[in-house]
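The full complex has more chains than appear here; those shown keep their coordinates.
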Amino acid sequence: MTSLQGPNPSSIEVVPPMNTSVTAFGLVRMIDNPLTLGPEMSSKMVGKAQGFYAQASQQDLGLLMAMNFAFIEGKYNGSTVTVLGRNQVFSTVREMPVIGGSGLFRFARGYVQARTHKVDLITGDATVEYNVYVFHY
Amino acid sequence: MTSLQGPNPSSIEVVPPMNTSVTAFGLVRMIDNPLTLGPEMSSKMVGKAQGFYAQASQQDLGLLMAMNFAFIEGKYNGSTVTVLGRNQVFSTVREMPVIGGSGLFRFARGYVQARTHKVDLITGDATVEYNVYVFHY
């Protein structure tokens, strides 16, 4: 889940977009989004998705996303999964590579599939479902 | 191809360099460069190279580059290749790792070799040849 507003937003603009761009080309936002088991904020939090995304497309929304899933729960506590890829936000399913991990996910390879569950077009707040597929040792 | 000027540049400065650095240490540029089959702008465009590079060297031009090749043509339409590595711009051949991909390039591993084909030292516009070597499923 990502919230852009309020006293403690989980996503903030760190680099503004090019002011003549209709797609916000150049924008960079830092994220520290809760990873929960289900789509509700009351759902159990199992970690955070921490990193940034950059709007690197002039014609559509095509983000370069770099983030670590930092798990805090159960046997995965302290382990991470690293994702770097392209997020074409308005596609139904966006696939991004898992390029590595740490702890239990050492040597991880795989991919995530992101699907937007809910988005508030006024505030920009969004809930996104991630399914993560990894091979690891 | 990368163009730094004109009404619709394909590369823009998003973070300025440290003002006392002769190598522009600290500079970050966002890119959305056309990938064409040949070196001419009239050549068929098969995708975009979208991401950013950061000037992370104080003694020479040593970029950290992070980009997704987003293909739009034929069977590769919608598939991506993700590159993250070091680009020592003034070397004849710069090798950077392919660290992942999506779609047809899921689980991709490999490398790219970049060679400068043409550069306009006044405008900074450049045409760079990329040869991409990947294993994938």
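Read from first to last, the chains carry the letters A and B; within each, the first residue is number 1.
Operating definition for what follows: a residue touches a chain if its C-beta (ideal position, glycine included) is under 8 Å from a C-beta of that chain, and two chains touch if they have at least 3 such contacts.
On a predicted model such as this, the values are computed, not experimentally measured, just so you know.
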Checklist entry - Once every copy is counted, not just the 2 shown, what does the total come to? => result 3
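As a working rule, only the chains that are shown with their structure count from here on.
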Next on the checklist: From the mean C-alpha coordinate of chain A to that of chain B, what's the distance rounded to whole Å?
Outcome noted: 23
Item to check | Parts of chain A lying in touch with chain B, wherever the complex brings them together | outcome: 15, 18, 25-26, 28, 54-59, 62, 64, 66, 84-86, 88, 95-99, 109-111
Next on the checklist: Going by the contact rule set out above, which residues of chain B touch chain A in the complex?
Outcome noted: 8, 10, 12, 14-15, 28, 30-32, 48, 50-52, 66-68, 70, 80, 82, 84, 99-103, 106-108
